[in-house]
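Shown here: the complex without one of its protein chains, the others still in place.
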Amino acid sequence: MATTAHKAPNYILIWAYLFGLTVLEVLFAFEMPISRNLKILVLLGLAVWKALLVALFFMHLKFESRYLRLMVLVPLPLAAIFILAVITEHVW
Amino acid sequence: MSWWLPLKASTFAGEIDGLFTAVLIITGIAFVVVEFGLVWFSLKYRSRPGRAAYYTHGNTKAEIIWTAIPAVTVVALGLISNHYWKQMKGRDSVPADSYPIGVHAKQFEWQYTYPGPDGKLGTTDDYTIRNQLHVPVNRNVVVILTSEDVIHSFFVPVFRVKQDAVPGLTIRAWFNATVPGEYELGCAELCGMGHYKMRTRVTVHTQVDFDAWVKTQAQGGSE
Amino acid sequence: MTHATATLDQMRPPVPAEPGLPIYNNKLGMWVFLASEVMFFTGLIGAYVILRFGAPGEWAKPNVVLNVPLTGINTFILICSSVSMVKAFAAISAGDRKGLSRWLLATILLGATFVSVQGVEYWKLVHEGFTPAGFTAGSHITELVAQGKLSDVTGGLYGSTFFTMTGFHGFHVTCGVICLIYVWLKSLRGGYTQQDYRGVEVIGLYWHFVDLVWIILFTIVYLI
Partner (left out) sequence: MSSLAAAAPRAPTHHDDRTFVQKYIFSTDHKIIGIQFLFLSLLFLFLGGVLAMQIRWQLGFPGQPMPGGGILPETMAPGGVILPEYYIQLVTMHGTFMVFFAIMPLLVGVFANFLIPLKIGAHDMAFPRINMASFWTAFLAGAVMFASFFVPNGAARAGWTMYAPLSARPDLSGADYGQICWCISIVLLGLSSILGSLNYITTIINLRAPGMTWFRMPLSVWCLFVTAILGLLALPVLSGAAIMLLFDQTLGTHFFDPGAGGQVLLWQHLFWFFGHPEVYILILPGMGMVSDIIANGSRKPIFGYHSMVFAIVGIGFLGWIVWGHHMFMSGMNPTLGSTFMVTTMIIAVPSAIKVFNWMGTMWRGNLHFHVPMLNAVGFVAMFVIGGLSGVFMAATPIDMHIHDTYFIVAHLHYVLFGGSLFALFAGITYWFPKMFGKMMNEPIGKIHFWLTMLFFNLVFFPMHILGMAGHMRRIYDPTQYEWLKGYQPMNHFITLAAFALFATQFLFIWNFVWSLFKGRKAEQNPWRDNGLEWTLPNPAPHGNWEKVPTVYRGPYEYSLPGAPDDWYPQSSKLPNDREPAPAPAPAH
């Protein structure tokens, strides 16, 4: 494998996390205890958390060189720049 | 045919032409420096027998100088432009007392809706004319641009004003005509087959003529 | 279990070269390709977010048009396929070729199930009147509008964005399944050994990426 030998992460635990988070998300989406904006933030947070779990453990980013991690992050600010800039069109 | 910008017929024209001249001077200097530098170096350092090139990898001081100077120049230009930009197109740049004219662009013609004698748009005495823009002189006029089908662009060269008419949006653009006379307006954004013939006759009346014209229009004397 | 040392190490960057990134070419190539895929979905999801933010009417509530419980199970299936993919990868890195083939087969079946469930959902939605071009008149969905549970002002946008995003994600999953079948067949022929299982890792990266995109899509399309 790549440079550093690493103990394979406990995939079943990650699977349990993902399953739990998905159920949590679905439940959370339909209980309406809080304001809409906070709900969106929480749901996005859960989604990002699950995405990070997949990326770090399933795609082994956690054990890769930091240059690769940096390279993988490059497109994200571009996406953010595009969406934030175009959204201001409606905050005329 | 003139080798310079068209007639200055609006308050914008003075400022824009001034800025144009300033940028022309700055870029002119850069142009002369670079082009004559290239020609001079090409002649002075061309290969002759026994000539050896001077071995150097660069000079950081020179780099700093020709990074700083362009950076300062462009940022200064940026700030000046932003000052005028806020006045001309800024969010609340349209003067309150502007004379409103509804401009509706559709494929290959412009429809101008005038407020009529009561001076307010949307009242019963409004009237609409095709391809004729009449504005009073020395008065702020706001053009309320809407489009029916595709993107058109309201462009009067002598007023130096341009604003796209976007279907689905209502965009307001203002100007203040200063020289009475007959001018022309054209569509500046490709809008299909007849893009080239979306021509409007722009007439800038003195205030007296304008009131008379409004009165004649109000009595249904449509053109 | 650590990964056994390898003699003819195919899984290291090419030898006679200046050290670049410490990963072999195929993996670097896949990560670079995934960066371009992120930009592709930026275009689609960005358009969705912008259109929704500036939508003239009120956007459809979750679970009114789209069946969230069914899609929740579908999401779970895709997560399982991600897990089985990583199990396949762990199997071959420990040298277990039969385990690799079995887990790959599991991944293929789960992936195919996901796509078919998605296909059935599309077919049902279109029949209910929810199409890429918006709400078709006189269908079940227009009754929902009549009952006031849904505003049809944003119907056109809702249909366009939903079908384009999830459609292209489904397309990427289908391509993934086809590649997995190729890798699976090659694994049956003993194409992958403990020394060289690059193909498995590269297709694994693609598969996890497609799962990651779905995790984000599921939240912003179905739940918000």
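For reference, chains read A, B and C in written order, and residue numbers begin at 1 within each chain.
In this text, contacts are C-beta pairs under 8 Å (C-beta built on N, C-alpha and C of every residue); 3 or more make two chains touch, one makes a residue touch a chain.
Quantities reported herein were computed from a predicted structural model and do not represent experimental measurements.
Among the chains on display, the ones the left-out chain touches in the entire complex are A, B, C. In the full complex, chain C touches the omitted chain through residues 2-3, 5-6, 9, 12-22, 24-26, 28-29, 32-33, 35-37, 39-44, 46-47, 50-51, 54-57, 132-134, 153-157, 159-161, 163-164, 168. Residues touching the missing chain, restricted to chain B, are 1-6, 12, 15-16, 19-20, 23-24, 26-27, 30-31, 34-35, 37-38, 41-42, 45-47, 51-60, 62-63, 66-67, 70-71, 74-75, 77-78, 80-82, 84-86, 88-91, 93, 107, 149-151, 153, 155, 157, 160-164, 166-169, 171, 183-184, 186-197, 199 (touch as defined at the top).
The omitted chain makes contact with chain A at the following residues, 1, 3-5, 74-75, 78, 81-82, 85-86, 88-89, 91-92.
Just so it is clear, only the chains that are shown with their structure count from here on.
The touch graph of the protein chains shown belongs to none of the named shapes. Ranked by how far their CA centres sit from the centre of chain A, the chains are topped by B.
Separating the centre of chain A from that of chain B, both taken as means of CA atoms, is a distance of 46 Å. Here the CA centre of chain A is 15 Å from the CA centre of chain C. Shared interface positions of chain A, defined as residues touching 2 or more other chains, are absent. Note for the complex: chain C touches chain A at residues 1-3, 11-12, 21-23, 28, 31-32, 34-36, 38-39, 42, 46, 49-50, 53-54, 62-63, 68-69, 72, 75-76, 79-80, 82-83, 85-87, 90, 93, 204-205, 208-209, 211-212, 215-216, 218-220, 222-224. By the touch criterion stated above, chain A contacts chain C in their complex at residues 1-3, 5-8, 11-12, 14-15, 18-19, 22-23, 25-26, 29-30, 39-40, 43-44, 46-48, 50-51, 54-55, 57-59, 64-65, 67-68, 71-72, 74-76, 78-79, 82-83, 86-87, 89-90.
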